[in-house]
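Just passing along the structure, written as structure tokens.
With one protein chain held back, the other chains of the complex are shown just where they sit.
On to subunit A.
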Amino acid sequence: MKKYVIYCIGLLFSAAVYAQEPEAIVEKDTTQLQEVIVIGQRKLSNYRQEKTLSSVDDYLEKSNKITMIKRGNYAWEPTMNNMTSERLNVTIDGMQIFGACTDKMDPITSYVDVSNLEKVNIGSGQEGAENGHCVGGGIDLQLPQSKFYDFGFKSSADLGYETNGNYRTAGLDLEYSGNKFYLNADGIYRKSDNYDAGNNEEVLYSQFEKYNVSLQGGYKLNEKHAIDANLIYDKATDVGYPALPMDVSLAEALIASLTHTYKNDTTFVKSWESKLYFNTITHIMDDSKRPDVPIRMDMPGWSDTYGFYSKVGFKDEKHDILINLNGFYNRSVAEMTMYPNDSNQPAMFMYTWPDIRTLYSGIFAKDAISLSDKETLTASARFGFHNNTIAEQVGLESLQIFYPELTDSKNRFLMSVAADYQLQTKTYDASFGLGYGERAPSVSEGYGFFLFNSFDNYDYIGNPTLNNEKSVEVNAKANYYKNRFKVGIEASYFYIMDYIIGEIDPNLSAMTIGANGVRIYNALDNASIFDVFLNMSYDLTEKLSANATVGYNYGSGSNGENLPLIRPFSYLAEVAYNTNKFNVALQLEGNGNQSRYSSFYGEDKTSAYAVLNLNLGNILYLKNNKMVFKYGVENILDANYSTYADWNNIPRQGRNFYINVSYVF
């Protein structure tokens, strides 16, 4: 360990030195490009069907770039630019955190709740590389800033009920804010029974129950220095996954961080924020509620991460520079014990993630240069050192079945560079960006051992010899405004080299009973992913507006096959009426026929669908207090449908009436 720390420090310095050069040439401002979703809990908004107590997943789904893959009614997996978790860098306020489930049943977005967060920063492609390497983009779930507002005590309570699934939610938030000290405590509880798809078809094993509590406090040392501490505890129990053969009896996370912030408006160094953090996740899969399984098994997983970052912001008239130095150490272990139906036989055990340690350290630099009033050129770069070590001898020996020459440690160097040009005038704005990024294979892709994927019904074996996946991207965006009319277009193209995907090995025998065979993670020579969105909005009056978005996505590999999980033609249309105290919106959302599905990678065709939603909101003011109501109907016509992102075609919720009440006092 000590050796690693020394390595790590050495590398950081060398990386820092190395970074100087490109930093001067390249530049880019991600803050202006990044899409920000504000987790505005108690405000009125007509933006899609926003509920006060929406889950983080619901919030994320609002972004055009993001689709949530659903394996049930809980813990959806975010995808961005048609790329799933391993190609994204998802962080909580800059903190690296990794799910502990080998089957992606616990995306890290499931370990935080809206009560913990202030906003979500979404950076598409290399714009998302501030906190780590990615290909598809980065999602940073941001914790609230220090709140030295001196308003004393404040509290609020939320209650929610939805008819479909008998879904109950309750939240409580207590806050004290002083000049030098603040403390915030909140908790949220959610419980849902099985939901019904359209036509009252009950979806078995779609229940869940979870609670989340968090504590955040800060102390201001002086005008420039402050210390903040944040603790989040999240626990989900009895979570059903109708799309999978197993459920989850426990998904538990403890996320802790300590942050020091320095702020100064007068000097060149405007801000300096440093954080130390650690998080630990326990994830226990469970099949005891399933009546019919070929074999009973236990599949627990653990993931612990320790890390830090330190980021400095410099600013003058021309430059806006950010430098972020970060590092983490993660330990991922997962195991499987199967109990033969013949009780005379002993239990069968294997490590599915053989105690993989990941050590990463890297540096990110970004400069946004104002070329003129209208033009900005932004450049960014990230360099990092990435090491994987197999700590468990049994795990190393297991993988040596497939890779006899395998040693327990592998080093990689990763790099990301991006540049973006932006032009902004009164009637239009436009931007054009180029980027290059690399990522290391995920723990599953590198070291997974017989991980069953119910999507294509194959067992997957990791491949420690994989090259880094590399991506060249081009993106462009333009908006045109005229009176009350706005039209915008946004497109990205990714050319991904050494695209990691499972390849069937016909010589291998499946481990999972009933599986079709075994795929080994391998790399396609290249793959192309393209997405484009067209958005139009028109304000009929001050209060009445209409907007519509259509999107098209394309993904294909160098083997001539379509990539899986590529969104088909999609559309959204909305008419909204808004006043200060009331809002209503009617929304039509749907997908076209999935014609370019990927049968080669186990996908089947999903038919077109359309659903209609209605949502309303009121604000009532009672003396000093405020009440916010959000209510509406989702899937008014009770359509029975599933989308391309629904694992194994599990149907989505049918008609659902909901109401959320928030009381601020």
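By definition in this document, a contact is a pair of C-beta atoms (placed from the backbone, for glycine too) under 8 Å apart; a residue touches a chain by one contact, two chains touch by 3 or more; residues count from 1.
The definition used in the following text is that contacts and distances are computed from a predicted model.
S.K.: Which of the following names does UniProt give to the chain that is not shown: "Ferredoxin", "ABC transporter permease", "Cytochrome c oxidase subunit 2" or "YtkA-like"?
M.R.: Matching the unshown chain against "Ferredoxin", "ABC transporter permease", "Cytochrome c oxidase subunit 2" or "YtkA-like" yields "YtkA-like".
S.K.: Tell me which of A:Ile92, A:Met511, A:Ile529 or A:Ala585 is the one touching the absent chain.
M.R.: Counting the whole complex, the residue in contact with the absent chain is A:Met511.
S.K.: Just one of A:Ser288, A:Gln400, A:Asn559 or A:Thr579 touches the chain that is missing; which is it?
M.R.: Of all options in A:Ser288, A:Gln400, A:Asn559 or A:Thr579, contact with the hidden chain holds for A:Gln400.
S.K.: Looking at A:Val36, A:Ala347 or A:Leu371, which makes contact with the chain not pictured?
M.R.: Going through A:Val36, A:Ala347 or A:Leu371 one by one, A:Ala347 is the residue touching the chain not shown.
S.K.: Could you list which residues of subunit A touch the chain missing from the display?
M.R.: Contacting residues on subunit A, toward the hidden partner: 294-295, 336, 338, 340-342, 345-351, 394, 396-398, 400-402, 404, 449-450, 507-511, 513-514.
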